[in-house]
Structures are given as structure tokens and as C-alpha cells.
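The other protein chains are all here in position, but one chain of the complex has been omitted.
Letters A, B and C name the chains as they come in the text, with residue numbers starting at 1 for each one.
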Amino acid sequence: MRLSIAVDLNYAIVGPPADVLLQIEAAAMADQRIASEALTIWSDSPIATVRGEDGIGQRCWIRAEQWLQAEYRATVEVARDPVDLAPLPATPVRALDGALVQYLLPSRYCQSDQLEGFVRREFGRLEGGALAAALTDWVAGALDYRPNVSSGVTTALDTFASRSGVCRDYAHLLVALARAGEIPARCVSAYAPGVDPPDFHAVAELWLDGAWRLVDATRMAPAEAIARVSVGRDATDIAFMTVFGVAQFVNQTVRVGQV
Amino acid sequence: MRLSIAVDLNYAIVGPPADVLLQIEAAAMADQRIASEALTIWSDSPIATVRGEDGIGQRCWIRAEQWLQAEYRATVEVARDPVDLAPLPATPVRALDGALVQYLLPSRYCQSDQLEGFVRREFGRLEGGALAAALTDWVAGALDYRPNVSSGVTTALDTFASRSGVCRDYAHLLVALARAGEIPARCVSAYAPGVDPPDFHAVAELWLDGAWRLVDATRMAPAEAIARVSVGRDATDIAFMTVFGVAQFVNQTVRVGQV
Amino acid sequence: MRLSIAVDLNYAIVGPPADVLLQIEAAAMADQRIASEALTIWSDSPIATVRGEDGIGQRCWIRAEQWLQAEYRATVEVARDPVDLAPLPATPVRALDGALVQYLLPSRYCQSDQLEGFVRREFGRLEGGALAAALTDWVAGALDYRPNVSSGVTTALDTFASRSGVCRDYAHLLVALARAGEIPARCVSAYAPGVDPPDFHAVAELWLDGAWRLVDATRMAPAEAIARVSVGRDATDIAFMTVFGVAQFVNQTVRVGQV
Partner (left out) sequence: MRLSIAVDLNYAIVGPPADVLLQIEAAAMADQRIASEALTIWSDSPIATVRGEDGIGQRCWIRAEQWLQAEYRATVEVARDPVDLAPLPATPVRALDGALVQYLLPSRYCQSDQLEGFVRREFGRLEGGALAAALTDWVAGALDYRPNVSSGVTTALDTFASRSGVCRDYAHLLVALARAGEIPARCVSAYAPGVDPPDFHAVAELWLDGAWRLVDATRMAPAEAIARVSVGRDATDIAFMTVFGVAQFVNQTVRVGQV
């Protein structure tokens, strides 16, 4: 599937100049090829590019004075077959590579340690792909998609109780539950058509049968229509923008179409 | 039902003398008559007696030097008929007296505000007694009674996620869910036979059809076998002992029999 | 001091009719006399009036369909002498009446249990009035008054870390610290001139030398210019409006003048 992506960001910097970390470029990967791409950032200072987490994608360090303005245009060819999770075999944790260990552990917004009791009790006989499919179904069914009930400090535990949220909250909860069930899980910032209202999207990636499997618990986007931007433990790592200072929203648009 | 109660407490006070608030006497109330009672506290300082929350029961203020030692013996006649909660009608919150308002609101260990989404989504068509019965069944079924997984700082939200705990945790979770469902709910410290291991017991009281209804979500004790000690918003109010200083456990026994 | 108070509330009720608890009337008390008062609530349903916490002030239960609109006009004569807290003697907790015990304990937004270490370590040699004065000075100096950094779910512990907030946050933090220092403390909703931007105000009341002492850690209003509306453990009890349903802000003005 071919996606066309157009992002425009416009923020005012309040007070002294701020360093800003921007992660908005689709990542070049085996299953998503960047056909064309242009990132324009209005800045007088040089822009530094660094690798994203797990070596996926890239981030820009920007010195922003007064304004942060960026424009991103890309066409991405996603070549990813849909995968049925349920039949995938379980991998015992002791067979996992060192680089995956961090994705078994709790993080700032995914307190998997606190959800182990729930997963063991409600899904205890399942493991591997069968568990992943059951947890995804459960999150999709247990939550209501509702804007403005959660915020940037909402955790997986909060969402587990409030039973509502946006894509970030769905991803956090699924990731936390999967880790509680001994499945390595990471959060993914992404572009996908059909996200409503149009915005940056957040989904989960579960490590099953030797590979990362994209899962959107909001059911807004099938795995084959998702272009990854960045990955990480949770929203702290995959934020599209992290400001070391104070920025005020002016306007922002994210458009993702199928071409 | 006639209950015989025997409590022995023995704590060492570490450091300077400490003020201690003790709430271990069964409360004299219409549905539980104190047939006989003796509370002995070893102390050189005078002991002050004050009322408990909502005017129920009494508390002792003790000045403890080096040791806190107390012995309580009582026989209590409980005359309380079992009540079937399910058919009790709902009371709209706007018909509640001012003294009940606090029991609709979140407290330190019962974050009912965070559980409103869950209650609305899973039990939204129920109210009043039908909701109370459904929530009690849900807590009884969803949790595993397990000592040593929770502590004095465990909240209802923690228990909602861990799906296990002791009587304190069951009471906190039921109280939080009931409040989230617009039913006034308070926590109750109590004596009951059959508590295993024998200890102080904690249960909930839900305000339905104009009266407080005792509910033990652990299913260890029927309402007609429970002798209240104190009531309050949550464990902060009903603790059998609150030490303003440092106390170390030496030994403690609680025996409750049916006579 | 004579205060003129004018409040206008206008909220839209989203979805089904909602029960609303309104606490906006100045309380008639020995040190604040209501010279004149008019509360108008637009509603087709009867309005029920109930007592506030500790028997102070009153609350209205309203059945709101589509709109909640209320207007309050009052003139209040405050006759309260300023009190210098510092010389007031300490009361050992064991001398406190039963009705004060709840104000020694942690509550939803005032986790005094978690702040005991800080108070003991930094203010350990102080007690009573000297401690109250030192804690008030500390809060006033340690925080920056800043709107929009906190919200309705911000706790005293959050504010202790973020070092900023509005009147609600100052009151929560002072109350939590006082309780941690064995001084009974409650939160107070109030009217006061000079609050900027004009709004409902929140302050603390500390029990010292046998009486409640009003303290505004924001330093916006002296005790003699404050008219209490309600009291309670924290913001849960003293909210000017608690909606059992969904309400949307339309507009609201609070004007308090000195006459």
C-alpha cells in the first residue's frame, strides 16, 4: 500500500530558545520503503540528526527561537502482509535476546508489573500468539475511543480503570498487558490512513515467533497500512516532539492518504 | 448471633513515647448489643476516649512509653437480619442527606473517580440494589484472597489491577466501585467468626433504601455475624491502631467465636 | 471587613439530566455574618438543601436538564482578627477530640503519610504554631503561583515536586504538610478580594490552640478578608460544583469586592 503523508507543525516558543527533538519522518525499513521525502525545518541554527531507538528511524535536534515550524512530505510504500497472530507459537522468555529484555519490563506509562495479576487470572491458560490475539481483542472491546478524557500523563493503569482513551492509551494498555504476559512489547509512532480525527497515530508491536508484529488495538488501521516513525518503551520514547523548554501550540495538521 | 471476642496486642515503641489511637472496641448500636466488655490498656498516663467517625464506636488515645499492650474481651449480641440487596430501589444522589455526601466521593485509598469509566461501561444499566449486588459478585469473583501481596499503602486501583488481596483490599475495591456507581459507601472495621487467618476484619457498608447495608465481598462472613468496630472513608479512618511515632510488632492475636 | 460577592455560573449538561451538588453560598458563622444573600438557580425540579461538612455552610442538590445556571449575590460581614500563628502552643494529638481525628489523616489529594519524612527531617524540632508558621512560610516561598500547570487530579505530592500551582494546590500542600506534622488541617473553599484572576478561592485551616485558624499560603488574602463557603478533607469535599453526569463550561464569573 502506498501512503502519502503531509505534516505541518507550527508552535510558538515561549521564553528562551529551546532545544527540540522532532521524530516525524517515516522510518526506512524492509517492510516500508520511502519513495520520496522532504523535511523542511525553519531554523537559523544547524540541525543535528540522530538515530531513533533500536536504530529505527531518525530524530532531529533543533534549536528553536520564538518559533518551531516544520513541514514534512513523503510517499511511503508499505509492503507488509497481514499476519494472523493467534496461531503464532510462544517463545519462552529465556530464549529472548538481550535487546528484547527491556521490552518485557515496566516503563513510565506501562506499569506491566501491576497488571500481572489481571493477565494471569483472566488469560492464564493462553500464551504467545493466542494470548496476544486475546489481549488485543480484549483492549479493543473493553475501551471506548474518546478524545479529551486522557492527557500526556495518563498511564496504562489509568486507562485500565477509565476504560477509555485515544490511540496512545490503547497502545499503552496493550503493551503493558502483553509484557505482563511475558510477550515483549514496544510502542510505535506511526502514520496511517483512516485515523479519525487525522493525527499522528500510536500502535503496539509485539514480539512473536521471532519478529515484531504491528497491532493497532483501536482497529483504525490494519498492519499493512501503517508506516512506522519510531519505536520505544512507551510515549516518552516515541513522542513526535519533545521540547526542552516551553512551546505553545499554534497549529498542526497531519494528513495521510492512500495513493 | 452471639460473638465472643478476645484481642491481645503487644507492640514495642521505638524511640520517644508515642501517642497511639486505638479502635478495637465493638460499637454499641441498635443491631449489635454489647453484652459484656472489658478493655485493659497498660499505661501510666491517663487514657482519653473520643467518638469514632459518624458517632459510631469509640477510640482511645494512649500515651505509650516503650510498650503498647492492650487486652480486649467482649461478648456481643448481633441481631441483624440478612438482607437481599438486589431488589432494593435506587436513591438518586440528589435525595441524599449532607452527611452522606462524603461517602460518594473519592478518598485516599478508594479512587472512585478513576473507576467511573469501568462501572459505567460494565454495569451501566444497573443502579441501586441491583448494582450493589452485581458489584459485590464481581469483586468476590474477580479477586483471589491472598495474604502478603498487598500492604498498608495498596489502593483500590492497585487491587483492581492485581486482582488479589486481603479483606482490606476487597472492602476498598467494593467501596470505590459503589461510589463510582453513585451509591454511598464506607469502610467498616469489624469482628467476625470464620475469618481465616483470624484477624481484625474489614468490610463495606453500602447505603441503600435509606439504610447502611453490611457487605463482605470476601464472602467470609454473612452480615448477621459481623460486629462493627468503626466506620470511615477507608482504611485511614478505621485502622485498629494509628501510631504517631514508631511501633514494632511483638505479637497480636484476635479470636472471634460464636457462642 | 465587608465583602460583596457576585457569582454567575453557566454550564451545559451533555447527555441525560444530571444531579449537581453546588456549594457556593458563604457560610453563616460566628466570625462571618451574612448581611444579605440571594441564590437563584434556574431549574424546573425542586432544589434540596443539605448541610456541608462539619455542619458548616450548605449545599444544594439540583436536577439539571440541558443547562445549569445559577446566580449568587451576597454581602458578608467578616469580623475576624488576624492571628499570629507562631506563638500558639502545640496540642498533643492525644488531646484532640474525635471529630478532629479525620483531619490528621491522609486524604485523596493530601497524602500526608508520604510527606512525614520531609516534615520530620526539615522541621523536626518545631511543633504547634511555630511549625504551622514555618510550613506556611515554606509553602509560600517554595511554590510559584502559576495557572494551567495543574488540574483537578493534581495531588499535594505532585505539587511538592512541581513547585507550582494555583490556590487549590497551595492549600493541598499546606494541609498535607500540617497533618504530617501532627496538626489537624482541613481545606476551605472561600471568597476573598484580591484573588487574581478572580475566582473561587481555596485556603487551609489549621487547628491550633483549640480553634481553627485560616491560612492562605498564596498570601493573596489575609485571614480577616476571607469568607468561608465550605470545609472538608480536600478538594473533593469543597468543590464548588460536583456533577454526577457530564457538564460543559459555558461561562463563569466570580467577583469579590470590599465595600
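One rule holds for everything that comes next: contacts are C-beta pairs under 8 Å (C-beta built on N, C-alpha and C of every residue); 3 or more make two chains touch, one makes a residue touch a chain.
None of the values given here were measured: they were computed from a predicted structure.
**Student:** Among the chains present, which touch the one that was left out?
**Tutor:** Taken over the complete structure, the missing chain's partners among displayed chains are A, C.
**Student:** Which one, A:42, A:67 or A:244, makes contact with the chain that was left out?
**Tutor:** Touching the chain that is not displayed is residue A:244.
**Student:** Among C:9, C:96 or C:115, which one is in touch with the chain left out?
**Tutor:** C:115
**Student:** Using the touch definition from the top, which of A:8, A:37 or A:53 touches the missing chain?
**Tutor:** A:53
**Student:** Touching the left-out chain: which of A:19, A:122 or A:209?
**Tutor:** A:19
**Student:** Determine which one of A:107, A:136, A:162 or A:189 touches the chain that has been left out.
**Tutor:** In the full complex, the listed residue that touches the missing chain is A:107.
**Student:** Quickly run down the residues of subunit C that touch the omitted chain.
**Tutor:** 111, 114-118, 121-122, 142, 144, 149, 157-158, 160-164
**Student:** Of the residues in subunit A, which ones touch the absent chain?
**Tutor:** 19, 21, 48, 50-53, 58-59, 61-63, 92-99, 101-102, 105-108, 111, 113, 153, 182, 232-233, 236-237, 242, 244
As a working rule, only the chains that are shown with their structure count from here on.
**Student:** Examine which chains touch each other and state the graph shape they make (line, ring, star, complete, other).
**Tutor:** Per interface graph, the chains form a line.
**Student:** What is the distance, in whole Å, between the centres of subunit B and subunit C, each centre taken as the mean of its C-alpha atoms?
**Tutor:** Each chain's C-alpha centroid was found; their separation is 29 Å.
**Student:** Find the geometric centre of each of subunit A and subunit B from their Cα atoms only, then give the gap between the two centres in Å, rounded to an integer.
**Tutor:** About 43 Å, centre to centre.
**Student:** Roughly how far is subunit A from subunit C, centre to centre by C-alpha average, rounded to an integer in Å?
**Tutor:** Distance between chain centres, rounded to whole Å: 41 Å.
**Student:** So which stretches of subunit B touch two or more other chains?
**Tutor:** 111
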